[in-house]
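Reading through the structure tokens given below for one structure.
With one protein chain removed, the remaining protein chains of the complex are shown where they sit.
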Amino acid sequence: MLRYAIKRIALAFVILITVMLAMYAMVFLVPGDPASLALGPRATPELKELLRERMGLDEPVLMQVWHFFHNALTGDLGYDVWSKRPVLDQILEFFPNTLILGITALGWAVVLGIALGCAAVVWRGTVTDRLLGVLSVGLISVPAFVVAIYAILIFAVWLRWLPAIGAGTPGDIGSQIRALILPAFALGIGWVGYLARLVRASLLEVMGENYIRTARAFGLPERRVVFRYALRVAIIPTIALLAVGLGSILSSAVFVETVFGRPGIGTLITGAVQKRNYPVVMGTVLFMTAFYLFIVTAADLLIARLDPRVRDVFRR
Amino acid sequence: MSSGGKFRVLRALLSDPMGALGLILVLLFVAMALFAPWVAPADPIKLNVMEKFQPPSLSHLAGTDQLGRDLLSRIIFGARTALSIALTSVGLAGLGGLILGMIAGFGPRWLDALLVLAFDSMSSLPMIMFALAVITIVGPGTGTLILVVVLVSIPAYARLIRAQTLSLAGADFIVAERAMGASSARILFRHLLPNVVGPLVILLSMDVPIVIMLEAGLSYLNLGVRPPTPSWGNILYDGYTSIRAAPYMVLIAGLPLVLSTLGFTFLGEGLRDALDPKLRRGAAR
Partner (left out) sequence: MSEAVLSVENLSLRYRVPGGTVAALRNVSLAVRQGEVLGIAGESGCGKSTLASAMIDLMGANAEITSGAVCLNGCDILSLPRAERRRLRGREIAMVFQDPMTAFSPVLTVGAQLVDFQFNLDGVTGREKWSRARDMLARVGLSDPDLAMGRFPHELSGGMRQRAAIAAALLMRPAVLIADEPTTALDVTMEAQIVHLLRELQADYQCAIVIVTHHLGVIAELCDRVAVMYAGEVVEEAPVDALYHDPRHPYTRALLSCDPAGIEAATGRLPAIGGRLPDLSDLPPGCTFAARCGIATDRCRTVPPPCVALGPDRSALCHEVAP
């Protein structure tokens, strides 16, 4: 177990460092000076020089790489070139909003997805099963930001039930929850389909196991067989996937957050990209990658700890 | 796969309502993209401010936008943008994945280890985050979009090809061929390619909707295709900014996105079932 844990954590670090190196290399491989690109063609040479200094571009390349790594690993992601605020401060300010959105979206998707997956298995082979299958594929393929815009049109513009933009008034939990409903709906809906399919497939696999036959041989009703005997085992791969899910749903929140004008990582990074605010973009990408790696590694270790039999299955 | 397998696959695909619907939708959008200049009723870029915000009517079947441009024509030309980007980038990624996967599977061990690490690192980068980083560095545009998709999708294809190559490299008949002096190239092209085409095509067609989505999303943020070139993403953005004045715009602009991603996904699912009967849904026991 310990060896497995060390290997897994070491791999996460190697990947993170590779990613950092690759991104840093990219900045230098691209022709053109980041400072002039950021400021546009009409910037004065003095202004460019000032910006270059602020980005740390006036140092020798090796020094820059050293600083970048040293700072990033100690949690210093640099300063916003425009507002001079530390990038990490900005990320930490916006991240909770995105996290809440991601968890809410994934939460309702998990509940509904598992329910639909079970329903498909209880009625397997019937029309209900086929329809649920088509529905799942449909939900998976529909882009979240299109759902977001349609949701705004229907529930905010036409019905006026829920707010169209923002994250609610600070301090007013009620308005914050109301502002969360539509974004969480749009972000989670694809995962409903995804989870329904996953749960159905892994349930069907488990339904072929001998202990399911035993439970049936003792005359347990089918629903009890599915929920008590099959689902308990079938849920394990779903939990593993949820970690990956949370990591990737936070990134795909970019579009949904922008559509709803919700303060969060998405709005932070799109704003920075539009202004070519290098340190903010790089810092955010790095932060999200690190978070993703952290959560996936943690989930792997947790599952290995919970069920030693699973460890081998999830090892590639 | 046996000879004449193509027709068998097509027949299997059409016998599945979902696959057939997917094929029809995809063909519809491909035709739209190919024949855009002939089927579009008007010039998608020509402004006519006098006719702005016209709801759907006989002269403008889908209405007009805030600059009086014909919405239907913009959507038809948007299909051209979306499909050309999606197919080019997915095709290039497939080719790159094929080559890198074969190198990893057939090449020396150290190179394999290095490539696998590269694939792992690449797939731990959230796609949208990576896209935004590249756009910041390279600047937005069609080329950037293709570059991002190629870089992001190569690992999945390369892994598939690598796994197939590795499993094949150990197979008895390959060992026998090698012993008889067949070259690596001959083995790769005679035995590997026919075996991986099926899974690769499935993966490719499943990735097309993701690319369409990414293109539209980034164009929506004005970080993808630059206006005035019509893209489903920037049409949707135009609609969103006038959602109260002209709700029909978002309603209509969302449809091609929904239908095309649905079409490609259904087609991919249908293809998977048709090419690999073992994976057929419903075959529980």
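Letters A and B mark the chains as written, and numbering starts fresh at 1 in each.
Convention: a residue touches a chain if its C-beta (ideal position, glycine included) is under 8 Å from a C-beta of that chain, and two chains touch if they have at least 3 such contacts.
Note that the coordinates shown come from a computational prediction; the quantities given were computed from them, not determined experimentally.
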{"item": "Contacting the left-out chain in the complete assembly, out of A:A215, A:L242, A:V256 or A:V280", "value": "A:A215"}
{"item": "Per the touch definition above, residue among A:Y229, A:F255 or A:F287 touching the missing chain", "value": "A:Y229"}
{"item": "In chain A, positions touching the absent partner", "value": "125, 209-211, 213-221, 224, 228-229, 232-233, 309"}
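The rule is short, and it goes like this: only the chains that are shown with their structure count from here on.
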{"item": "Rounded Å distance between chain A and chain B, as computed from the means of their C-alpha atoms", "value": "22"}
{"item": "For the chain A and chain B complex, residues of the former touching the latter", "value": "11, 14-15, 18-19, 22-23, 26-27, 30, 34, 37, 124-125, 129, 133-134, 137-138, 140-143, 145-146, 149-150, 152-153, 157-158, 204, 207-208, 247-248, 250-252, 254-255, 258-259, 269-270, 272-274, 276-278, 281-282, 284-285, 288-289, 292-293, 296"}
{"item": "Residues on chain B engaged by chain A in the complex (per definition of touch)", "value": "18, 117-118, 120-121, 124-130, 132-139, 209, 213, 216-217, 220-223, 236, 239-240, 243-244, 247, 250-251, 254, 257-258, 261-262, 264-266, 269, 281-282, 284-285"}
